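Comments concern the structure below.
Every protein chain except one is present and positioned as in the full complex.
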Amino acid sequence: MTDIASPPLLRLVGVAKRYDLRRGLRRLLQPAEGNTVHALDGVDLEIARGETLGVIGESGCGKTTLGRVALRLQEPSAGRVEFDGIDIGSLDARRLRALRKRMQIVFQDPYASLNPRRSVGQIVGRGLALHGGATTSAERHARVAALLERVGLPRAAMARFPHQFSGGQRQRVAIARALAAGPDFLVCDEPVSALDVSIQAQILALLGELKRDFGLTYLFISHDLSVVAHVSDRVAVMYLGRVVETGPSRRILSAPAHPYTRALLAAVPRLDARDAPPRQRLTGDLPSPLRPPPGCRFHTRCPEAREICRRVSPAPIQLAQGHAVACHLYSGAAP
Amino acid sequence: MSALAAAAPETRFAAGLHALRANRAAMLSLLIVAGFAVLALLAPWIAPHDPTEGDLLRRLQPPAWMEGGEAAYPLGCDALGRDILSRLIHGTRVSMSIGVAVVLAATAIGALLGLLAGYLRGGFDVAISRVVDVLLGFPYLIFAIGLMAVMGPGLANIVLVLVIKEWVMPCRVVRAETLAAREMDYVEAARALGETTAHILFREILPNILSTLLVVATFRMAAIIIIEASLSFLGLGVQPPAASWGSMIADGRQFMLDAWWVSTLPGLAILALVLAINIASQGMRDAFDPGLRA
Partner (left out) sequence: MSAAPLLSIRGLRTVFPTRQGLVRAVDGVDLDVAAGECLGVVGESGSGKSVTFQSVLGLVRPPGRIEAGEIRFDGRDIAGLPADALRALRGGDIAMTMQDALTALNPAFTVETQIVETLRAHRRVQGGARALRATAVELLARVGIPDPESRLGQYPHQFSGGMRQRVMIAIAIACRPRLLIADEPTTALDVTIQAQVLDLLAAMRAESGMGMVLISHDLGVVASHCDRVAVMYGGQVVESGPTRAVIDAPRHPYTRGLLRSRPDLAHPERPIVPIGGQIPDPAAPPPGCRFRPRCPEAGPGCDAPVALRDLGAGRAARCVRVAA
């Protein structure tokens, strides 16, 4: 598994991302408050080399933005993203392009992530052309074929177009495209959520094999706790732009600390009712990220909210090695 | 692993062609447009007479099927005794070449600016969008008449003036489509791979817009042909003695009651070509626009 002593491959320090919904003159006429989406708010995360960090949360929690910001596909509004010790926010366009070789992404919807007008060979070949050092077209052709076979597609797939494939096969093409660049870090943004159950397992198994064979590091984003728990070494639970709990995935499952994590676990439909933890249904809806509640973001739905939760935003507290929770319930329990 | 899904072995383009071929009205219209194009290309060889050379003895000679007509001048002659058929054929050349030139130039300019505005957003987008709004605000003919009056008539000037106004049409469409396309994950994936902006614009986004662009271009070509005819009718277009459908109608105006064929026949030519182009592009839109197909 991971080597604790070595520096993390990816480190996010105080990363925030806000979207101003006002355009043009409206910036002068309307207040920022209520018109700004707080997608990420002070996120600190580290991913060790070779590790899979799972990020779990519901819609609007900022997990997708987190993946984009981690690759600097979007610029953070505040904070720093370090990849292998390099502050990627400081790179100019040329250096950033060169670094893209090492960090790639697989998207949720394989129908939107493959250009319908480009053949599978063109799609997968771009990574090699840009970063792979494959100079001759014959060499590139051979390597695309090898990559396709590696992700479980026949060579003949090269000449075909995305619409000729099923969702699961398209996701394999998307994975091959990401691999072609030769990355050591892969953001998987809900890679199986759009797929049928029997196909999900194929893709999860493939991602597992590739991680072993290529020594990859994953940031695995999903709304599905069972999937995240299955693939991840560590899990970060997000709620409305903040990380509320991080810890080894076994520990998050067996001893969830944050009331939100507990509710999330309880809400997952189980095959066997006897496995389910005692019911702890959340009431109410997710607050709008346009107007996040003050204090702890979760206090409006938290069954254990207290006075302080409405005012003060809780800082992360270490509960055990690698297990931290941002919740006032534990403010007296810090080691 | 598994065999490939047995999806339809045809591309979307092939499916579009299939649908187009099944549309009889569109196919007939395409044939008519192609016929006009052949006339335009081969005008000097097809036209039986010199379109500018008149024979005053044949002044307002009626078409062949009427009393006083003769087979050598099947559609009769105009006030200067010029063969109307030959002038129509040469007029096709003027109409179609102006239509094609304006549409090509406007589409190239408009598509490029639309791609850039839609993809880069920001100040460039705001600037382009304002210019588009202003140009759209001008009535087409008044804009063209004003500019032509300043620049003087002539084939090159007509093309220039029409392009100055026309590029906003493809620009608007391309900008809107680019705004949608840039949100697609395949564009994000290209950025994540480190592709250049040029690659993303021309290799990732543009191919997905081409069919829409084609439909817009053909629709606009019909409009341009009408506008060119209007300008020539007003005397601001192609100058005499060269033949143009618009100026031919203008020439025959005063003889409408005595020699209807001088004005009516070029009018019918405009009607036929514009109608054919519109029906053909409607058919193409139905065939290639996936949004309208089940």
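As written, the chain order gives the labels A and B, with residue 1 at the start of each chain.
The definition used in the following text is that a residue touches a chain if its C-beta (ideal position, glycine included) is under 8 Å from a C-beta of that chain, and two chains touch if they have at least 3 such contacts.
Fair warning: this is a prediction, and the values are worked out from it, not measured in the lab.
K.L.:
Of A:13, A:253 or A:290, which sits in contact with the chain we cannot see?
P.N.:
The one listed residue touching the chain not shown is A:253.
K.L.:
Need a quick check: the contact residues on chain A for the chain that isn't drawn.
P.N.:
Touch set of chain A with respect to the missing chain: 58-59, 166, 168-169, 196-202, 204-205, 223-227, 229-230, 249-250, 253, 263-273, 275-276, 281-283, 285-286.
By our rule, only the chains that are shown with their structure count from here on.
K.L.:
Can you tell me which positions in chain A touch chain B when the two form their complex?
P.N.:
24, 68, 71, 73, 96-98, 100-101, 103-105, 107-109, 112-118, 126-127, 130-131, 152-154, 156-157, 160-161, 163-166, 169, 174, 177, 181
K.L.:
Where on chain B does chain A make contact in their complex?
P.N.:
1-5, 7-9, 11-12, 126, 184-186, 188-196, 203-204, 207-208
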